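One chain of protein is taken out of this complex; the other chains stay put.
So, chain A:
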Amino acid sequence: MSGITWHYVLKFIITGDAAVGKSSLLVRLTDQRFLTNPDPTLGVEFGSKLIEIPEEGKIVKLQCWDTAGTESFRSITRSYYRGAAGCLLVYDVTSRASFTNARSWLADVREHADPHLTCILVGNKVDLCEAEDGTSNGRREVSTAEGELWAKEDDLLFVEASAKSGVNVEIAFEQASRDILDKIKRGVFDDDRSPGVKLSKPANSNLNIDQGSTRPTCCS
């Protein structure tokens, strides 16, 4: 393979309460090594990942902006929203509070991010629901149906996942990417102007894209 190529660069933000496992999802998606040897100073590629969407024949590069640890810097995390094409809105299925708070995170995203942004609601930590005695719903506080319902009402994609086991993690990102690609096809995003989507130049000049301005111009 002569270098890594991709068709689109999509900026993703991952948001939600502290402790719902945002960075674990990202870790699971992007850098498995991190799990055995967490080194905050290494892994400069930490946070990006190539995903293939075969039916579109496209490869997209995800650039994920992690807000873990800085949730209470509201003003700063909000500034990360600008220019995002996708958002993973994460709650913890064993914590009702995190589900309730997800609504205010969504409001935050809707207000500060691109109106066309694709948002996927992720119920994380389903691994904790398979209780030790084999019965399901061990520590679950938010049912799947409840999550689904809200997602439908607010026009969100929805998936339940586990960063720990890896279940549905990649699928969550894939679903969101697929939705964004679909919007691109329908012309919702303008390739040149819409901030969170950058079209790769054909052939081999991809490096320039990556190094090009990661900062979009103003939205709204």
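The working rule: a contact is a pair of C-beta atoms (placed from the backbone, for glycine too) under 8 Å apart; a residue touches a chain by one contact, two chains touch by 3 or more; residues count from 1.
We take it that contacts and distances are computed from a predicted model.
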The complex's invisible chain, by UniProt name, from "Actin-related protein 4", "Replication factor C subunit 3", "Ras GEF" or "Coiled-coil domain-containing protein 22 homolog": "Ras GEF"
Residue of A:Gly47, A:Gly123 or A:Gly147 touching the missing chain in the full complex: A:Gly47
Touch criterion as defined above, residue of A:Tyr80, A:Phe99, A:Phe158 or A:Phe173 at the omitted chain: A:Tyr80
Options A:Leu10, A:Leu29, A:Ala68 or A:Leu117, residue touching the unrepresented chain: A:Ala68
Interface with the undisplayed chain - residues on chain A: 17-19, 21, 23-24, 27, 34-41, 43-48, 63, 65-66, 68-76, 78-80, 82, 108, 111-112, 214-215, 218-220
